[in-house]
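One structure follows; several queries about it will come next.
Every protein chain except one is present and positioned as in the full complex.
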Amino acid sequence: MGYPQKPHARETVVLSKYFGDADARTYKGWIKRGGYEMLAQALTMEPAKIIDIVKESGLRGRGGAGFPTGLKWSFMPKEKKKPHYLCVNADESEPGTFKDREIMRWTPHALLEGSAIAAHAIQAEVVYIYIRGEFTEPWTYMERALAEATAAKVFGGIKIYLHRGAGAYICGEETALMNSIEGKRGNPRIKPPFPAAAGVFGMPTTINNVETLAAVPHILKQGAAWYKGLSLSSPKSTGTKLFSVCGHVQRPGNYEVTMGFPLKDLLYELCGGMQAGRTLKACIPGGSSVPILSREETEGCLLDYEGVVEKGSMLGSGGVIVFDDSTDMVYQIMRLARFYAHESCAQCTQCREGTAWTTKILERILAGQGKMADLDLLLDLSENMTGKTICVLSDSCAAPVVSGIKKFRSEFEEYIAGRRRAVMVA
Amino acid sequence: MADELINLTIDGAPVSVPKGTLVIEAAKQAGILVPHYCYHPGLPVAGVCRMCLVEIEKAPKLQIACATQVAEGMVVRTQSAPAKQGRMGVLELLLINHPLDCPICDQAGECELQDFTFQEGRPATRYSPDYPKRFNPVEDFGPDVLYVPNRCILCTRCVRFMEDIAKEPVLNVSERGDRAYIGIHPDARLDHPWAGNVVDLCPVGSLLSKDFLHKARAWELDKTASICTGCSQGCSITLDTRDNVVVRVRPRPNLEVNRFFICDHGRMNYRWMNRGDRIEAPLVQRDGELHATDWDEACERVATLLRGAGGRAVALVSPKASTEALFLARELFAGGGGRGGGLEWIGAFQVVMGEEAPLVGVPNLALRAERAPNAKGAELLGYSRDYAAALAAAETAAIVLVLDEPDLVVRTAGTLIYAGTVLPEGARAAAVVLPIANVAEEDGTFVNRDGRAQRYFQAKPAPGMARPAWWVLSELAAAAGRGERVATAAEAFERLTAAADGLRGLVPA
Partner (left out) sequence: MSVSVHAPPAGTETYEPVFAGAVLDQLGEILARYPTKQAALLPALWIVQRARGWISDRNMAEVAEVLGLTPAYVKGVVTFYTMYHQHPVGKHFVQVCTTSPCNICGAEAVAKAFLDSTGAKELGATSPDGKWTVIEVECLGACGFATPVLVDDDFIESVTPEKVPELVRKYK
């Protein structure tokens, strides 16, 4: 999208069509633009039919995990014995990601419509939209839109409520989100049980990301085949994705491109490339929890789930953080580790203690007190923090550390050897 | 379906357990203890400490044994390199902020952090001295519990106990990340009647009992299985003694009665077991005074009194006395085939009552209103609860036997025989005083309120010449020609199951 600029010619504008169009936020404005037609249609369809369409489309979770959405919906009990719930994950807190915010600010009705269709598909009567506490502006627009749409009775028997978060990145983890809705500390849950079996309030629940749900009305309108056809590389990655590009590019912003789009083109063409006199040093393609890509890897990377994995990272949330050659990689990796240490819920030993220790080691290195053994220690710690905890926050802290040491080792060694001046760490 | 057995292999050993069993429990069956902290069979599963990481074939990542159910054909490896490395990682991270308090920490010697670190931890620190350890001051949580945040490993057993078992969520986890600690609201105190269990549950020396603080080292303690005398619930306990002094009471696992817990009333109910002002020799009344003597003379004196007596005998017994003693007291008057008979007897007991305090999360478990362990035993043996009537009858009785009732004031025109642990004023007029052992000094059984007979064992020697009450009564009966001697408490128990109606077929646990 490049909002606030006009869409770039190479974007595939679907979800971002009305970004910047204040009229689209209103109920009347949305109706004028064809809104809620697909909801009305969906409410007359069999839930199983809707699930089939979404399955066929190849839509995958846009929050970060990339799990096939139709498949996730199909995990819900077919026979309704208990109340079903849909939770909408609008907790967007992954560093580098700012797309759900735009969807809610500009097209709140799109989210409401997608949520209602999804609720119908999974036979849920209640929808909780969990919006992070800091999103005061999206909240306002969502609240207004919800009031208007509810008054217009478009949701059938489905009840949609907004639930405000209060400052916890971990509540973006689907089981932590459910605990937060229940009025508990935002601790992730051990699985099993899985949400579709016992989720919020112990009832069958599906949790979907904002961007995922915003795509649903389009899929219903233009068909699964259309969505599936939007694929430039891997057939397992379909549709469009809003990539939130930030950091050292000329034109940061959200860009909606077809899956498989070359990352190089996104950065150099759509975003206008680096700042004057600067070159690309590194890029994190999917929000800070995925491995850092080197310049070479970045420039050869195709933006779909499989393409990024091929380069050794993950598509994740699509939050593209761009570092140019002025960046102190050691400092930024420390800052990311500090982020994870701040956000750890404290349940698992490796995460609670490991994120803090990792941060401390990096701070010492930056302060000129590091030793060569520290790098091995960091890698060993990262190994202990990966694949052994309830959720992946611990792994997410390890990702930039491991990839950072692997690809930018010399910068660490500069500090350790005293060839780089120590920095004051706040 | 419920009885369906699942077969799996753990460390090469075949194991067969019911469907739904957790891997950590299945491992116990193979004699394998998977290291763990947050898991406890009496608490809901948390899966937070990550200590019980094991390798399971076909699973891509290490799994926690406490939250994984067994599956047919599952192959578990607890000692593989990845599993051990995973656990070593957890131990290292638990120790980075853990103070080197072992020399001053009560938990030393019974500390699971020490145990597992010794077993599979790193030999040296990579944290100190470069990085400072987290520090928070000690907190006083309530009547008996101290919280040492520096030692806490955030296993949350205490929080889960208060929330899910005591059903009074007075403890919480406060803050987030490595700033987290166990918190309590400033207006709240940890004074729940069952709160002391958090001290036992704490795997490290973070939650401490003020009562036990710095009292003894774990390895100095002798541990004896016993039954709590605080009320009629009959919780299984362990008496910890050091140099023959009872210094601590802890719960003993008993899935039928108290699961893994005891109440604070029972927990604190042990100082009286160490009383020094005990009757240490048999005493006989002579020239207006009680004189110490030996057992032979004392028994002979009682025998003479019994032979010469005619009319009524009254036995006023304590519901804290063992079932064996209560039986033999009855036999003294009512049994013996009538030889030396002619004694009509009544026996009675009274029970101190208090407020009931259930542990809501466990079925049928409470600090019971009846504050005595063997009221049921007394009842089954035919003792009456009409104490007032018995006291009245005692006034004109020929013989009054009082068994371990130190606060009793009894008036009698007849002969008073007092068997007890301490000598009250009211017993100075007794013809014979017989020193007996207390619950920590003998083997015996109590019958709890549900009719369950449970054994307790001797933890320390009785002072001076004091003997178990069952022995004393057996000797009296033999001397008076009113019954056969019994050689052991077990023999006494066997006899009573045969003789008493309500106790027929009883088997002690």
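A and B are the chain letters, set down in written order, and residue numbers restart from 1 in every chain.
Keep this in mind: a residue touches a chain if its C-beta (ideal position, glycine included) is under 8 Å from a C-beta of that chain, and two chains touch if they have at least 3 such contacts.
Just so it is clear, the structure is predicted and the values come from calculations on it, not from any experiment.
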Query: So which of A:Glu92, A:Glu113, A:Glu211 or A:Glu256 would be touching the chain we can't see?
result: A:Glu92
- line: Touching the hidden chain, out of A:Asp23, A:Glu46, A:Glu182 or A:Asp376, is A:Glu182
- request: Decide which residue listed in B:Lys61, B:Arg122 or B:His185 touches the omitted chain of the complex.
  value: B:His185
- request: Pick out which of A:Lys80, A:His163 or A:Lys191 touches the chain that's been left out of the picture.
  value: A:His163
- line: Of A:Arg62, A:His84 or A:Arg101, the residue that touches the missing chain is A:Arg101
Absent-chain interface as seen on chain A, which is shown: 83, 92-98, 100-101, 126, 132-137, 159, 161, 163-169, 180-186, 201, 244-248, 252-254, 288, 319, 321, 323, 327, 331-332, 335-336, 339, 342-343, 345, 426
Chain B residues touching the omitted chain (full complex): 137-142, 146, 163, 168-176, 183-189
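Simple rule for what comes next: only the chains that are shown with their structure count from here on.
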Statement: Taking each chain's mean CA coordinate, chain A and chain B are separated, in whole Å, by 55
Query: Across the complex, what residues on chain B touch chain A?
result: 45-51, 53, 60-62, 64, 67, 85-86, 89-90, 92-94, 96-97, 126-127, 130-131, 153-154, 173, 175-180
Field: Complex contacts: residues of chain A adjacent to chain B
entry: 168, 185, 190, 341-350, 352-357, 360, 364, 369, 377, 381, 383-385, 387-390
